[in-house]
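In this view, the complex is presented without one of its protein chains, the others remaining in place.
To keep things simple, chains are lettered A and B as they appear, and every chain counts its residues starting from 1.
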Amino acid sequence: MIEVKEPKKELPLVGTLKAMWIVGKHIFQKPVTTQYPEEKKPMPDRFRFRIFLSLDDCVGCTLCEQVCPNLSIHMNKVERENPRNKRKIYPDVNFGTCTVCRNCEEICPTDAIYLTHVFETSRTRNSFTYSPDELSLSEDEVIK
Amino acid sequence: MDVLTRLAHFFAPLTHYIAYILAYLFESIFLVIFVTIVLVFMIYLFRKYMARVQLRIGPNRVGKFGMLQLMADGLKLAGKESILPKGRDDLPFRIAPLIVFIGLVMSFALLPYGDFYWIGSLTITHSNVSVILLFAAIAIMPIGEILAGVSSRNKYAILGALRGVAKDVSFEVPMMISVLALVMMASARTAEPLNLSDLVSSQIIPFGIPEVIGLLVFFISMIARASYSPFDMGESDSELVSGHSTEYSGMRFGMFYMGLFGSIFLSSMMVSLLYLGGYNGPFSSDAGFIFLLIKTVILVLVAFTVWLSVPRIRIDRFVNMGWKYLLPISIINLIIAGIITLGVGL
Partner (left out) sequence: MIQEEKKNDSREWTELNMGPQHPSTHGVLRLKIKLDGETVKEVEPIIGYLHRNAEKICELDYYCDSLIYFDRMDYVAAMNMEVGYLEAAEKLLGIPPPERAKWIRVIMAELSRIAAHLVWAGAFGLDLGMLSPFFYCFVQREKILRIFTEISGSRQETNYMSIGGVYQDINENIIYMIDEFTKEFPDKLEEIFNAFVKNDIFMSRNKGIGILEPEVAINYGVTGPMLRASGIEYDVRKAEPYLVYDQLNFDIPVSYKKDNLARFLVRFEEMRQSVRIIKQAIKKIPDGPYFNPKAKKSLMIRLRGEGEVYARTESPKGEFGVYLVGDGGVKPYRVRVRSPSLKNLSVIRHLGKDVLIADLIAISGTIDLVFGEVDR
């Protein structure tokens, strides 16, 4: 328990001049802005955005659909030969509502669904939903 | 040889009157061009300076170093629809921005600019009482702001206008008294102390050195005149949205915006003319205009630093300060000026 003290009283106007100097001397410092599209800061290792789906590993257990807090994931029927996925259902993801909570990655029993570093996924309206096939492709190959 | 006479000589083949009318016309056009260039420069400088003080980069996309950003902004403002509020008082609402802008241009017309090499004197208006005229021209701009506030039928705007009136009343008396001290000091040296050119030329050492108190009072008054932080209660964005210009949009808003930046430059120029020696400089007297500009730009940067670092003062405290501190101080300053003029004969 300590009592905070009021700062030392400055002479009138002298204190204001000191405060002005504190602000004004920042002109000699370098700007901190990053000019985004031209220069990109390296992203941290754990930074995640784009969800990636490995179709061969997915067993169609629907756990990711259950755990998604925003109902961004829905299971879809895809005609594809996969002995581990008998029901032939795979998740699709709506990135418009995805909050990147990583619960789906955490819960997936076969690590089929996981998040990648890619985050430049700008889309027009109503085209945020990625079908299972699109989820398994890299961002450049997905043409919307 | 000044610009006016040169122009009149140029048009001399026409008759005398027509030549002078054309000369005045062209000089006015030059003046408006000068004011526009000053405004563009000021706004660019402000944005860059503010960005650098705040550790940002500022405009750098349009043109080299963002030089054309102002053109883009101006085009945007000009292309915008000018929204007129429903319950407005029509005529005052429309002319208020024009009054502000015309007041600004008129004040620029009355300043002495000094010499500039082969062009000669750049001063536009020669008058025996240009000090009085100048302060009269400066007093036009608040009228536009008050008209804008009252006519736009918006509670924020009315509150802003009321604050503006209270502010103007409380700083103008000390401002005029501190100018009076200068006139007194100049009267010992020149026959026409009310003539701005004579007033400036009579500074052998800048008036700011014997008149430190006067400089302080005048600088504070000039901040209040240009109404930027700390004295921007009239348009304080966190309380009254933007005060008198709340309902304005498009080019009409642009005129208020230009009025703000123009009056910062104007007030810095006036401080440098009246207190810092103006166009008097150490080397060649031909470069008077350059000296004036350098002094003004330094003062403008000081003004920007004040703007960016000091919080807004409360209106009642400012009125208190105006009447209880600035006024007595300026009267003391007047007495000091009298003692200096009579006793030392500076």
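By definition in this document, a residue touches a chain if its C-beta (ideal position, glycine included) is under 8 Å from a C-beta of that chain, and two chains touch if they have at least 3 such contacts.
Please read all numbers here as calculations on a predicted model, not as lab measurements.
**Q** Out of B:H16, B:R61 or B:K155, which residue would touch the omitted chain in the full complex?
**A** B:K155
**Q** Just name the one of A:L63, A:I113 or A:L135 that touches the chain not displayed here.
**A** The single option touching the absent chain is A:L63.
**Q** Just the residue numbers, please: which parts of chain B touch the chain that's not shown?
**A** 50, 53-56, 155-156, 159, 163, 229-230, 232-233, 236-241, 307-317
**Q** Tell me where the left-out chain touches chain A, residue by residue.
**A** Those residues of chain A that touch the unshown chain are 1-7, 10, 12-13, 15-16, 18-19, 22-23, 26, 32, 43-48, 63, 66-70, 99-103, 106-107, 109.
As a working rule, only the chains that are shown with their structure count from here on.
**Q** When the centre of a chain is set as the mean of its C-alpha atoms, what distance in Å lies between chain A and chain B?
**A** A distance of 51 Å separates the two centres.
**Q** Please output the residues of chain A touching chain B within their complex, sorted ascending.
**A** 16, 19-20, 22-24, 26-27, 29-33, 35
**Q** Write out the stretch or stretches of chain B touching chain A in their complex.
**A** So the residues of chain B touching chain A come out as 49, 51-57, 305-306, 308-310.
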